[in-house]
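The complex is shown incomplete by one protein chain, all other protein chains being positioned as in the whole.
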Amino acid sequence: MAALTCSASDLQSLLGGAANVTGAAEYICTRFATVSDHFADTAYAVDSTYLLFSAYLVFAMQLGFAMLCAGSVRAKNTMNIMLTNVLDAATGGLFYYLFGFAFAFGSPSNGFIGRQFFGLESFPSPSFDYGYFLYQWAFAIAAAGITSGSIAERTQFASYLIYSSFLTGFVYPIVSHWFWSADGWASAGRADGNLLFGSGVIDFAGSGVVHMVGGIAGLWGALIEGPRMGRFDHEGKSMPLRGHSGTLVVLGTFLLWFGWYGFNPGSFLNILRVYGDAGSYYGQWSAIGRTAVTTTLAGSSAALTTLFGKRMLAGHWNVTDVCNGLLGGFAAITSGCSVVDPWAAIVCGFVAAWVLIGCNKLAEKFHYDDPLEAAQLHGGCGAWGIIFTALFAKETYVNEIYSGRPGRPYGLFMGGGGRLLSAHIVQILVITGWVSVTMGTLFWILHKFKLLRISADEEMAGMDLTSHGGLAYAYYDEHDDAMQEKSFMMTRVDPQAV
Amino acid sequence: MASSPLSCSASDLYPLLGDGANATAAAEFICGRFEAISNKFVDTGYAVDNTYLLFSAYLVFAMQLGFAMLCAGSVRAKNTMNIMLTNVLDAAAGGLFYYTFGFALAFGSPSNGFIGQHFFGLSKFPSPSFDYGYFLYQWAFAIAVAGITSGSIAERTQFVAYLVYSSFLTGLVYPIVSHWFWSADGWASPARAENLLFGSGVIDFAGSGVVHLVGAVAGLWGSLIEGPRIGRFDHAGRAVALRGHSGTLVVLGTFLLWFGWYGFNPGSFINIMKSYESGSYYGQWSAIGRTAVTTTLAGCTAALTTLFGKRLLVGHWNVTDVCNGLLGGFAAITGGCSVVDPWAAVLCGFVSAWVLIGCNKLAEKLHYDDPLEAAQLHGGCGAWGIIFTALFAKEAYVNEVYPGQPGRPYGLFMGGGARLLAAHTVQILAIVAWVSVSMGTLFFILHKLKLLRISAEEEMAGMDLTSHGGLAYVYTDHEDELKKQLGVV
Partner (left out) sequence: MASSPLSCSASDLYPLLGDGANATAAAEFICGRFEAISNKFVDTGYAVDNTYLLFSAYLVFAMQLGFAMLCAGSVRAKNTMNIMLTNVLDAAAGGLFYYTFGFALAFGSPSNGFIGQHFFGLSKFPSPSFDYGYFLYQWAFAIAVAGITSGSIAERTQFVAYLVYSSFLTGLVYPIVSHWFWSADGWASPARAENLLFGSGVIDFAGSGVVHLVGAVAGLWGSLIEGPRIGRFDHAGRAVALRGHSGTLVVLGTFLLWFGWYGFNPGSFINIMKSYESGSYYGQWSAIGRTAVTTTLAGCTAALTTLFGKRLLVGHWNVTDVCNGLLGGFAAITGGCSVVDPWAAVLCGFVSAWVLIGCNKLAEKLHYDDPLEAAQLHGGCGAWGIIFTALFAKEAYVNEVYPGQPGRPYGLFMGGGARLLAAHTVQILAIVAWVSVSMGTLFFILHKLKLLRISAEEEMAGMDLTSHGGLAYVYTDHEDELKKQLGVV
């Protein structure tokens, strides 16, 4: 607003000889004041519109997760996994409202945990509005969604309820406080000067904060539970347990892609912001468009790489793998999407695809069973994304987005030195450490209390029948037995079968 | 947009500039620019508000997809095509009817308090008061109503009967109700110029009553007159669950509805660029965010309450019930989403979950069969939502959202007196009465004319085979044998 401020006393002296100088000056200046107020209103309206619709898109990712998970498990566990996805959103909503948001963004606070806005009290404030809460909530539930994939098909529902609320309400908010809150000890936008390695961590939309957190939590859960029955045969050869519907996998993947346009470009939070001089065609709106483009290109190249890579390794064109590769590319670009050039995004996606393939090989070797490859995908590619950002972050973009501190470090390969890289390595270590300590312990306790894994016969029968009151599909009339043997559909469903 | 201090008249300014060589010219020069500025603000306002309104309308439209999937998943495989066709046609037929006269009857002011009378076929459109985006938004609402009803009478209604009631509902019954409560002329509108109902008018912000209750009461009558599906209650009169054929579709539909509800509730503000006090961070945009939050919280609470409630009552964690509970919470908060605090929304969701459970118990006892629980969900929870608003509406919010009448009544429990509650009770009665008279009669006539319900054979075989040319699913290549088995040529 600087150039718009108009003080009557200044103008007065200038207008000099006019009859009623004071009057004229005030008359003119009040109008300028009104104009600048109107601009303030406009900015709030435009930015809120942008943020809210981005939040809605991110929410749509929860639908994507639900469909992806449903398609990737066997038919007999569909209802179970979908219920967890619905509840991620529902429980997430309550917990994040009560204290999650407060832990994450409740500044003024220390560098480790926030402590204002419990239950959204004294909301909205000049710094935070409801739209921002909604946006952050949509992020929080995504993390829990990732984890539920890793431990699918063999986890007791009660233990799901416990870890999910713990993750969304406590573990994740604290991590996001570290890296995203203005007070966070590793935040790149930290209010007081001393940034981590003079740079802070540039995890723009959360390769680490969201994806690695969810991935590591799932890793521990799946490790402690052990693989599903029949996943590895007696001599330890791995037997793929295919999901029951490729269509749902593709549906889910596309919905996630759709939602990712809220996840990455939306993380700018506001669109009406100029870089440098006002009146230029280049501003935050342009950076937002670039972010959407980098996101798209990273996913695309990862998908193609997986397609041909798998063709050579496995011998057929596999759509499920392509979908996972695509998502891997997105998970990787998430952290650097706003500070890299489109060409770099292609590199990012290319590598991410191989990272995922490698992680899967590794998981197979160690008899680690993750029905959705969630730990490999969000953990492996997420970690790569963090490194990638530290290598390819471009100076100008970094300074535009994290403005106010000239000469901050940027990508190593772009000539920005190693300080950003070291900060990002610290991020990976810290996240891994913190999530392992908290979630690992939690899962271990649940395990000791025999609350974690379901019984063998439950697992054989499928959880839908044993704990969710029936199978997901009944394609033929329950009374009409003529059809049964004719089809390879579901067999008769007895609602009372518990 | 152009608030008074921006208006600049040369005649005021030039005496101030006084004896300057040609003060008049100077004044005109300066004022001309302020003129231009305030005009540009008007343009900006229209652009921003229309962007907001249009994308909200698109989200509301997405709810139709949600309904289609939810309905499809909740019926048996043999009736899938039938129910989905009704959902497609709700949107298609709705579009034409609402264009030709629906919108006119609803918002065609200036008019009397009972029915609108302008803009038939969008003639004289756009006007300073209504733009095309607004029509699109209201159309998306209208088709939702028919979607609700089609759920109640699923799996046993003749397609012709559907075509008749659907056009009648979207084209006449619903528009008139929305005129009463949402048009500036409506007899119960909170925005009308003078003599508000109980000095308050009805605060049904996004339509717990206007949309959900209307659709539900219509469905209730249809379903009552038709009677339950064959096999829904056995000889002993015990209820037999006729489970839908795909839980996945139910969840897909529920999430899509949730997604669309962010257009339905926050979108009902129609415009976002409206400051409550210029230059402050708190304005309509903030109220819109709050509305999205209350909506979310109400649904979340309802879902969790249903989860544990059902666990205690039935003994397993049932995702279909959770989805219905969730939607019940949304239907309830819809009426008051913009005028209550988040904590109140949590309360709203908690109660609505129990309301739904209660209604279902009741329906079972009375042998009322509603394949989608639509009447219980949208009717029961919708009615609760109307009451809830009358109890918890907050003074500050009410005056921000419905400005211009200082000191209007607000929530009873918030110390706002009972006049709002009275108005809302009237709303429930008026809606139930009007819809019962209009739709009830219609369904009864169709019934008498033997046009309402399909034959028992058709019902056993499934409508997809008998009237829609084949099953929805063919996972093997042997469909023809399949057809033979079912005795269909």
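In order of appearance the chains are A and B, and numbering begins at 1 in each one.
Here is the rule we use: a residue touches a chain if its C-beta (ideal position, glycine included) is under 8 Å from a C-beta of that chain, and two chains touch if they have at least 3 such contacts.
In this text, all values refer to a predicted model and were calculated from it rather than measured experimentally.
Visitor: Specify the residue from the set B:Ala23, B:Ala218 or B:Leu257 that touches the hidden chain.
Guide: Hidden-chain contact among the options goes to B:Ala23.
Visitor: Hey, which of A:Ala182, A:Val250 or A:Ile445 is the one touching the hidden chain?
Guide: Result: among the candidates, A:Val250 touches the missing chain.
Visitor: Of the residues B:Ile115, B:Leu249, B:Ala292 or B:Leu307, which one touches the chain left out of the display?
Guide: Answering carefully, the residue with contact to the hidden chain is B:Leu249.
Visitor: Among A:Ala55, A:Met82, A:Ala143 or A:Ile271, which residue is in contact with the omitted chain in the full complex?
Guide: Counting the whole complex, the residue in contact with the absent chain is A:Ile271.
Visitor: Over the whole complex, note the residues of chain A touching the chain we left out.
Guide: That gives, for chain A, the contact residues 3-4, 6, 10-11, 13-18, 28, 32, 35, 39, 42-43, 46, 49-50, 53, 57, 74-76, 242-247, 250-251, 253-255, 257-258, 261-262, 265, 271-274, 277-286, 288-290, 292-293, 296-297, 299-301, 303-304, 307, 314, 316-319, 322-323, 326, 342-343, 346, 473, 475, 488-491.
Visitor: Suppose we count only contacts with the excluded chain; which residues of chain B make the list?
Guide: Residues 17, 19-23, 25-26, 29-30, 32-33, 35-40, 42-44, 46-51, 54-55, 57-58, 61-62, 64-65, 68-69, 72, 80-81, 84-85, 87-89, 91-96, 99, 121-122, 126, 128, 131-136, 139, 159, 246, 249, 252, 464, 467-477, 479 of chain B touch the chain that is not shown.
FYI, only the chains that are shown with their structure count from here on.
Visitor: Take the average of all CA coordinates in chain A, do the same for chain B, and state the distance between these two points in whole angstrom.
Guide: 31
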